[in-house]
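Heads up, one of the protein chains got dropped from this complex, but the rest are sitting where they should.
Letters A, B and C mark the chains in the order given here, with residues in each chain numbered from 1 onward.
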Amino acid sequence: MEEVLVRYSKDQIQKARKIKAIIFDVDGVLTDGGIIYDNVGNEFKKFNVKDGQIISHLKEQGILVGAITGRKSAVVKRRCEELKLNFHFHGVKDKLAVYEKIKAEFSLNNHDISYIGDDIIDLQVIVESGLGVCPSDAKLYVQKYADLICYSAGGSGVVREVADLVLASKGLLENIVKGYFSRT
Amino acid sequence: MEEVLVRYSKDQIQKARKIKAIIFDVDGVLTDGGIIYDNVGNEFKKFNVKDGQIISHLKEQGILVGAITGRKSAVVKRRCEELKLNFHFHGVKDKLAVYEKIKAEFSLNNHDISYIGDDIIDLQVIVESGLGVCPSDAKLYVQKYADLICYSAGGSGVVREVADLVLASKGLLENIVKGYFSRT
Amino acid sequence: MEEVLVRYSKDQIQKARKIKAIIFDVDGVLTDGGIIYDNVGNEFKKFNVKDGQIISHLKEQGILVGAITGRKSAVVKRRCEELKLNFHFHGVKDKLAVYEKIKAEFSLNNHDISYIGDDIIDLQVIVESGLGVCPSDAKLYVQKYADLICYSAGGSGVVREVADLVLASKGLLENIVKGYFSRT
Partner (left out) sequence: MEEVLVRYSKDQIQKARKIKAIIFDVDGVLTDGGIIYDNVGNEFKKFNVKDGQIISHLKEQGILVGAITGRKSAVVKRRCEELKLNFHFHGVKDKLAVYEKIKAEFSLNNHDISYIGDDIIDLQVIVESGLGVCPSDAKLYVQKYADLICYSAGGSGVVREVADLVLASKGLLENIVKGYFSRT
């Protein structure tokens, strides 16, 4: 998967190769940060099918996938359940505490984890995790703490991009793609 | 329609000239991949009027138009019915099997069919069909299998672009446009 | 209003100066062509506040404002009523016939009217009207029939752009802007 890996540095690829869990913030990562309200109290969010399509492959390869979000939203819970994430935490004010709990529960080290976040509440986990990632449209003062600034903006396939990098760095993406050619 | 054809290669135009059926994936092709959820279980998708406006012309010219989608969605069913597609298959896991069924039912060969898809689940049909197409925002490792990478991104008129190319390559688009000038 | 007029040709400005009525298509002009569906039969469209804010000024200056749309949609009717358009016709298959009816009813000539449309169904009226306009994202084979290809894409202020041009060409925009400075 040269066409995937060619866009990242040696250091980013080495870090990606070690990843056993991809954890992400939701607003600004799975979405473009948009919160749609109506006049009778409902909330709407726009997710991207490209992110969802890779998650079953990550899990088949034994890579954990989960979300930590600072907001509480029925919309987000529904998307997390549909994606069959290994875990998802909502209304989290201290993301590092939850991150440490996840590490303990799944016996993970920092270098096993890629964390994707887009704002200051994510900074400490971005720094702690082995592959700290932010979308291309994160604030500059968030970007400077990330190991990887995605080519994708929030909501346009950020998790897909990280998943592709992780799978390609491990030599797994090629086989996943090939698998779609032998299905008859 | 020099202004349409000038943007494509000789090979793409030759392949387009043979097309008797345009079949497409929905999420990422008719849409930008966006899946909008609310907090009470509804789903929303955004389609583009430009795609719809050409489909009746395709059908008038005897070109079949249909959809094969991996998801099951009442929203998509509704749009397919509104577009009066010749066929639409939902919740399809093995797209090649459905593609072969369509070929048999309508007595079509591979070179008669243009298939438009944006992700790995579409790859095999993209490769099999005579004019395999993906939107401009498909993953690079999908793009490399397509005969045609559209100028349009998913949701901004991908089916329209392919329809225009097919109709122009057959010399039919000029007459369709002229038809709008003699309507009084 | 040099900053407005500098972006248009002498010919476009001369045509704009004569305009007594601005008439527009809806999908692809007031919107980006997006049609949002849910799973229970509702339809949604996204309009732009920038278009709405200028319409009352056009009407104060005696310029008629109206819509002709090929689709029938409760959403569009509601927006047209909110904008207090002088007239709006829905579900129109033959736009030229309606255009001629409007000309007769309001004693207008072709050179009095600017018509804004984005697709082949609009072509004949674009050609007939004194200032035929399309958005920047109209198909190339529509663009070539327009007197003016807007800088704005559908849904991002196309009507506002034409209104600004028409008002500025008549020397009226300057006074409208000044009016906002003497309101205390």
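Keep this in mind: a residue touches a chain if its C-beta (ideal position, glycine included) is under 8 Å from a C-beta of that chain, and two chains touch if they have at least 3 such contacts.
In this text, all values refer to a predicted model and were calculated from it rather than measured experimentally.
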Using the contact definition given at the top, list the shown chains touched by the missing chain. A, C
For the full complex, which residue in C:V4, C:A97 or C:V127 touches the chain that was left out? C:V4
In subunit C, positions touching the absent partner: 1, 3-4, 36, 42-50, 52-53, 73-75, 78-79, 156-157, 160, 164, 173, 176-177, 180-181, 183-184
Note that subunit A touches the absent chain at residues 27-28, 33-41, 44, 71, 94, 96-97, 100, 119-121, 123-124, 127, 137, 139-141, 144
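The definition used in the following text is that only the chains that are shown with their structure count from here on.
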Counting shared numbers against all numbers at the contact of subunit B and subunit C, is it over half, same, or under half, different? different
Between subunit B and subunit C, the Cα-mean centres are separated in Å by 30
For the pair subunit A and subunit C, the C-alpha centroid-to-centroid distance in angstrom is 43
Among subunit A residues, those touching two or more other chains are none
